[in-house]
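With one protein chain removed, the remaining protein chains of the complex are shown where they sit.
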Amino acid sequence: MTDKTKLKLHIPEPPARPGEEPDFSEFIIVDAGSVPRPAVDTPDDQLRDYPFTLIRVLDDAQRAVGEWDPQLDPETLRRGLRHMMLTRAFDARMLKTQRQGKTSFYMQCTGEEACGVAQAYALDDDDMLFTSYRQQSMLVAREWPLVDLMCQIFNNPKDRTKGRQLPVLYSVADANFFSISGNLCTQYPQAVGWAMASAYKGDSRIAAAWIGEGTTAESDFHNALTFASVYQAPVVLNITNNQYAISSFQAIAGGEQSTFAARAIGYGIPGLRVDGNDFLAVYAVTRWAAERARRNLGPTLIELYTYRVAAHSTSDDPSAYRSAAEATSWPLGDPIERLKQHLMGCGEWDEQRHAALQEELDAQVLADLKEAESHGTLGTAPCSPASMFDDVFKELPIHLRRQRQQAGY
Amino acid sequence: MTDKTKLKLHIPEPPARPGEEPDFSEFIIVDAGSVPRPAVDTPDDQLRDYPFTLIRVLDDAQRAVGEWDPQLDPETLRRGLRHMMLTRAFDARMLKTQRQGKTSFYMQCTGEEACGVAQAYALDDDDMLFTSYRQQSMLVAREWPLVDLMCQIFNNPKDRTKGRQLPVLYSVADANFFSISGNLCTQYPQAVGWAMASAYKGDSRIAAAWIGEGTTAESDFHNALTFASVYQAPVVLNITNNQYAISSFQAIAGGEQSTFAARAIGYGIPGLRVDGNDFLAVYAVTRWAAERARRNLGPTLIELYTYRVAAHSTSDDPSAYRSAAEATSWPLGDPIERLKQHLMGCGEWDEQRHAALQEELDAQVLADLKEAESHGTLGTAPCSPASMFDDVFKELPIHLRRQRQQAGY
Amino acid sequence: MARMNMIQAINSALDIMMSRDPDVLTFGEDVGYFGGVFRATAGLQQKYGKQRCFDTPISESGILGMAIGMGVYGLRPVAEIQFADYIYPAFDQLVSEAARLRYRSAGEFHAPITVRSPVGGGIYGGQTHSQSPEGVFSHVCGLKTVIPSNPYDAKGLLISAIEDDDPVLFFEPKRIYNGPFEGYHDRPLTPWSKHPLGEVPEDYYAIPLGQAKIVRPGAAVTVLAYGTMVHVAEAAVAETEIDAEIIDLRSIIPLDIDTIVASVKKTGRCVVIHEATRTSGFGAELIAEVQEYCFYHLEAPIERVTGWDTPYPHAFEWEYFPGPKRLKEALQRVMEAA
Partner (left out) sequence: MARMNMIQAINSALDIMMSRDPDVLTFGEDVGYFGGVFRATAGLQQKYGKQRCFDTPISESGILGMAIGMGVYGLRPVAEIQFADYIYPAFDQLVSEAARLRYRSAGEFHAPITVRSPVGGGIYGGQTHSQSPEGVFSHVCGLKTVIPSNPYDAKGLLISAIEDDDPVLFFEPKRIYNGPFEGYHDRPLTPWSKHPLGEVPEDYYAIPLGQAKIVRPGAAVTVLAYGTMVHVAEAAVAETEIDAEIIDLRSIIPLDIDTIVASVKKTGRCVVIHEATRTSGFGAELIAEVQEYCFYHLEAPIERVTGWDTPYPHAFEWEYFPGPKRLKEALQRVMEAA
């Protein structure tokens, strides 16, 4: 018989609640450029430290340093800046339309624009994306028309999802962008299956998937990693750690005892952890993982460390559960501001051009909005409910045909 | 655009199939005594190498060596030998009764007796066990009457599960042995919940749970580890890696790319990997984990590396999928033989006593069997179907009362 | 007596049970500090401490696996699944474990858990925030399923669910959290504070599971409803001349079959209404039972008014929602039948 201590139950608590000082003292900032870049064919057992560090390229002065610098040309970087800014302008505008009652719901990705845009660049256009609801920036980066996205948000007659989906749950087959599910994590093992199919067919396209750190707790996370490991699927699995689920901070998902990238180790998969607000680092890390997948070296898990600046969604008010000043005190800054400073430091950008670009993008979004609204907004001119019974099955079975008749269509 | 290699799909293959030479060359045998024993309060981040080694106490000459030697007294070791041999005698006999048609089904644990018995000893009797179907040795070690288990297997009127459960799916509340589920892994998060409840109540009892390596792929494995990590539950989570699921060898569960103990790292949980055929090592490792849990230091994941000598169950014939000579060429030997040799080496045991013990246990099992059979075997004298409608709910609702009447009871 | 909406009534039930019994805990996604996305657990962490009301990882199967283990230990956990649409990942723990444990262990172990979850549509939630999965669970022996239609019942039924030694699913029609929604989305909602069933005692009281309530006595036809549809039925009937008897089932397992049968034997006609998809919804079971017990009293086929057999489409939820218009048409048909 052992000495019997009274057991006690541990419940994780965040460092700060509303009214308290933001506190990021637990967050260890690794110096930019300090983490070496291994060859893409390095065996995973030599990469077991990577989940516990943080790959960064832009230093405090926003200079690109170290082995992970992808050495992108200024043109690409300016395009990146544009796409990030366009995403943010789009978000801001759509938030407004929701407040105006033109749609029921919207989700911003403020602060996370580098993740989506740089990752879209690092992947090929025919690679298949299985995203969550917070990767709109990837569609922007793939230059998918905003008008099309707006029409989905308004559920108007040009909505590709025919009024059936919640706003922002896009489906864009033409952009190799998989239908977004309202159920968390389900797309993760699907991406693995898609990648396995591509490998089975001797194709060259790889798959990539995204979830938030909160979603790593879902069963399908484990399913995806297990199957990706066993069959060495050509897939890049991403976790956007924006530190919050809805109101729950990352410790509730397991971020207190370990990192999310570290989940990879147990599956023999490399896990990389990257500064998600550093456009260059995100690009470099994603490129490394994509190359690995393409060369039949198996999957990679990437944790993109960032901060969710906005509310979870338009149904959420973060002032109820976190310190209002957190966003501005997040030590890794803002991805747009950092890339802007970097470009300016290289002499490839200036405040004037920046202001002009901002103006141009705002105008573009407004013009797009006008066009989208001309097709209708939620409730004013929805696409016809007659199609409501279609696509449950490929062909309408008799019981649905009768129900449609009963419904008057 | 990247260089496009043709992708290919990887399907793991075992080193040997029927008709081929058994091949354990991939298995790295770590020297007994070579792995240091850390203090139980060592932080998990200093334990990240443990999942990739193998803790062993008994060396090739079956001497106890190294820091993990638990220094158990000979009396306890002899008791351990007895319980392992009793388990094996019980298994052999019950297999026979199944072949005779006295029951529908049976599952042996041949080769895995050290895991159950040593772990039962390392835990306290009031700790709660959430086992799979292959831990009958724990009930033997807790000295639960074999007659009672046999009555369950025969579904006779003394069957505690009232004829409702498949043979071997015991439930023994009095021995703090949780009802075994036919569904794999479901008990893993339940054990975590139980442990959390114990911690919440300031109790001192901990929980422990068992699954096979194949079962680690189930969702509930991830659920259990996530919740155990987040709430630092006082639980010992065990994986019996007997290298086979039914016909699938361990690479199909993910054992090719990593170890099963390594799954723990990503959750910030210590993962220990132990020679499962080494009674002393299993005891020592389990004791370490139990102490950790008792001292509010959180959960531990243990991988018990062993070999499934017998068929998966009486419905299975392993000659269809694995080399017949594998069992005998498994380099870590037989747990009973090894403890026997160890005790003999210490001068605490001899062949004569061993033979006498074997005879005694065989006789005991036979006597127990007689008694159990006197209450009936499957089909000859089942417990009454009148109770068939009970316990669906605590009280019989009206629709079940009517169904019972219709059924004639 | 206090005035409570449904959320407040649920919160009050939790509060009372937590204060009476230290073994009652509550947890779920965003349930702790924040108090739940619908605020059902607001204030409970502050009052009872973070060990009794806490956030969980986003893993519905983990939540219920943990809850079952706690129940086995001896606690009475109340788990929240944020939306019933997200209960499916936990399906195995509910069906294979919670529902079977007492039976398979012949009573040695059981898990007295309560699973609260918002159901139903009409809030622009789209297909993954609008489902009504009660029918699926009604096919699983060993589970009880409760669906309240008003604050008074919600509190009394939730208290019974927590005290019940069997696993209970407690589905909350989110469309009526704030008021008795009658199916007219274009009319203002009367808040519960203006409704008699918004008068809720602050103290403990329990309403037994398995007792239906006749919310409108009548002689011409029986309407079987639960949850939001009780109010739709009341509105529809009020707009006709038909003397319908409306029965609020309150729990579907156990089902108060005797009250149903007595009513249909009296009226000779029956319409069933639910928001869930039609095929194999709980309406099918009701019809199967009613026609068996009341065959010789029936004057007309029993009709079903339900959601269509499609996902709940975001833009067309009012085409989908089985509102008063569709119920009135069904009542008309049933009354006109030979």
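Going in written order, the chains are labelled A, B and C, and every chain counts its residues from 1.
Operating definition for what follows: contacts are C-beta pairs under 8 Å (C-beta built on N, C-alpha and C of every residue); 3 or more make two chains touch, one makes a residue touch a chain.
This structure is a prediction, so every number in the text was calculated from the model and none was measured.
Novice: Out of all the chains shown, which come into contact with the hidden one?
Specialist: For the complete complex, the undisplayed chain touches A, B, C.
Novice: Where the complex has a chain not shown, which of B:G163, B:P270 or B:G333 is the residue touching it?
Specialist: The missing chain is touched by B:G163.
Novice: Among B:S219, B:T300 or B:S323, which one is in touch with the chain left out?
Specialist: Here the residue in touch with the unshown chain is B:S219.
Novice: In the whole complex, not just what's shown, which of A:L169, A:A245, A:L280 or A:L378 touches the removed chain?
Specialist: Touching the chain that is not displayed is residue A:L169.
Novice: Which residue among A:R37, A:R79, A:R93 or A:R160 touches the omitted chain?
Specialist: Considering all chains, including the one not shown, the answer is A:R160.
Novice: List every residue of chain A that touches the chain not included in the displayed model.
Specialist: 128, 130, 160-162, 164-165, 169, 171-173, 178-179, 181, 183, 186, 188-198, 200-201, 207, 219-220, 222-224, 226-227, 230, 390-394, 397-399
Novice: By the contact definition given up top, give the residues of chain B that touch the hidden chain.
Specialist: Listed in rising order, the touching residues are 9, 11, 13, 17, 104-105, 155, 159, 163-167, 169, 181-184, 214-215, 217-220, 245-248, 252-254, 315, 320-321, 378, 382-383, 385, 388-389, 392, 399-400, 403, 407.
Novice: Residue-wise, where is chain C in contact with the chain that is not depicted?
Specialist: Those residues of chain C that touch the unshown chain are 61, 85, 88-89, 91-92, 95-96, 100, 103-104, 127-128, 135-136, 138-142, 253, 276-277, 279-285, 287-288, 291-293, 295-296, 298, 300-304, 309-311, 337-338.
To be clear about the criterion, only the chains that are shown with their structure count from here on.
Novice: Farthest from chain C by Cα centre, which chain is it? Let me know.
Specialist: B
Novice: Measuring centre to centre with CA averages, how many angstrom lie between chain A and chain B?
Specialist: 41
Novice: Between chain A and chain C, what is the gap in Å from one C-alpha centre to the other?
Specialist: Distance between chain centres: 36 Å.
Novice: Could you list which residues of chain C touch at least two other chains?
Specialist: In chain C, 51, 56-57, 59, 61-62, 89 touch at least two other chains.
Novice: Which residues does chain A have that touch at least 2 chains other than itself?
Specialist: Residues 9, 11, 217, 219-220, 252-254 of chain A each touch two or more of the other chains.
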